[in-house]
Structures are given as structure tokens and as C-alpha cells.
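Here's a structure for you.
Incomplete set of chains, arranged as in the complex.
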Amino acid sequence: MAGAIDARLQELGIELPEAAAPAANYVPYVVSGNQVFVAGQITIHDGEIQYVGKLGRDYGVEEGQAAARLCALNIIAQVKAACGGDLDRVVRCVRLGGFVNSTADFTDQPEVINGASNLMVEVFGDKGKHSRAAVSAASLPRGVAVEVDAVFEIS
Amino acid sequence: MAGAIDARLQELGIELPEAAAPAANYVPYVVSGNQVFVAGQITIHDGEIQYVGKLGRDYGVEEGQAAARLCALNIIAQVKAACGGDLDRVVRCVRLGGFVNSTADFTDQPEVINGASNLMVEVFGDKGKHSRAAVSAASLPRGVAVEVDAVFEIS
């Protein structure tokens, strides 16, 4: 029986990717009290790495937004796992930490990370409105264009 | 009726800037339990972006400290909004995350971010003593020199 957020995902035509398995001695999320700390998610879709390159050189803002949206999809998949499958337990997306792999003179980090921020509000409505930081990293794992981590509050 | 922290701000001759409005589908702060997560604040003063450039090339440590202090002023303005205007509800500045827009060989991130750290202790005393990370970003939104985010505990 699908919940309200599952119905919303279907309405948006969004299919969540598989929640990626842990790559090492870390795990994709940890629940501490009623907070879920989600590990940095990169631009992987069902096991395939996408968007390898730098903003300001290889990708423009629109492609960066699509990359950030993909990270956000992976975050939601992890939160769903953290909630035992029931996304209606999400009380709030508390924080997103957005890292953009860019050249040294790139200045549109906010626009790129909006790709993740917008998805949160599309899916969770007001509960998806979060605090965030958006900065450039000198480089990112596997050379991907964007990495986003998150803190959620769940009930 | 001003509280103790408001009186302290006045004593220090510090006027808080306007709490900047949300720029997108994110918000300047989220309250989760008794923690306030403040979004990354940049060097904006009353709507005007300041300190655009890199440490190690365009700015020296003292200018970097002034930039970090401006970010911290914006953080306090957001925390005040999160407290419904009453900064006496601040229990602790828990964490600052400081990002310095710098060249690849800049090594004085701690001194720069002290501009934010020092303001917290000037204003909040022992309650202003926080954990922090201070690192360089490859670049920052709008090209600003410093971005700082924060976690506070409030009552």
C-alpha cells in the first residue's frame, strides 16, 4: 500500500534508483535519534556512474542541475531505506551539503545545487525545504560533477 | 525589551544585518528538535555582495577575517530569526563550517575563519565556543571569499 509520498513520486513520474550498497567501512545512512545522516551521494544511476567532469569546463549549469538532481534521487532512495520503506515518516529535509566539482572561477554553485533542492520540494512539499551549503570541491570521487549529502528528520 | 545578547551586541556596536531571504527552494535555517541548522552564509551586507576574490591572490588574511566576520554576522541574524527574535534562547554555537575561496597553496584557513569564531565568542561568551572545520573551496557562490554555515542549539 503506497503512502502519500510514494503516490507523489508516481505522479511526478519519478522512479527511485536502487539504494546503493556501502562501498567500504561506511554505510549509506545512520539514524541518530530522529535524525538520518545520509552519506554523500554521487551521480550513480543503478550502478552506472554518470556526469564525470567539471562545471565551468565540461558541463554547463543545466547539466550540473541534472547531476545534482540525480544525487538527490539517490538521497531519497537512502532515506526511504532508513524509514523502512515508508517515506511518509519524513518530517523534514533538514540540510543538504552540495559539492560541485568545478574550475577555480566557477560561481554558479547555487544554480547547480538547485537541481537537488528543487527535487526535495517537488517530492516533499514544505517538508522538503532545507538549509544547505553549496561550495566547489577541487575534485570529487571518480571525477563526478556533483556530490550531495543530507540530514533528514524522521518520525 | 532587549535581552542580554541584544545588549551585548549594542555594547559591541554591532548592528545585525537583515536576515537574507531564501534564494531558492531552500531556506536560511531549519529548526530540528533544539538544533538550528543555518544555511551557508556568504559575504552579503544588506543585499550587497562584498569580498569577491580569492585568498592567496586577491586578499590577505586580515581581509579574509573581515569577510568571515561578515558571514558570521549573517549567521547570527538568521539564528535571531530562528529564535523568534530572542537571542537569549541560544544555548550553544555547536559548529561552524568555514569554506575559504583560495589558491591551491593557501594554508591560513584557520586564521581566516577566526574572523567568524571570534565574533561568536564576542557576542555569546562561552556559549559561543564551537567546534568547526576550516577548509578551502575551489570556488564559492558569486566568487565570494568566504562561506560559513552553522549548527546552533537553542532552548
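Chains here go by letter, A and B, matching the order in which they are written, and residues are numbered from 1 within each.
Going forward, a residue touches a chain if its C-beta (ideal position, glycine included) is under 8 Å from a C-beta of that chain, and two chains touch if they have at least 3 such contacts.
Please read all numbers here as calculations on a predicted model, not as lab measurements.
Of the identical protein chains in this complex, 2 are displayed in place, while the full assembly in this structure file contains 3 copies of the same sequence.
Here is the rule we go by: only the chains that are shown with their structure count from here on.
A rotation of 120 degrees, rounded to the nearest 5, superposes the Cα atoms of subunit A on subunit B. Between subunit A and subunit B, the centres computed from C-alpha atoms are 25 Å apart. Touching subunit B in their complex are the following residues of subunit A: 33-35, 92-96, 102-110, 114, 117-118, 120-121, 128-138, 151, 153. Residue ranges of subunit B in contact with subunit A, taken from their complex: 22-30, 32-33, 37-40, 54, 97, 99, 104, 136-143, 147, 149.
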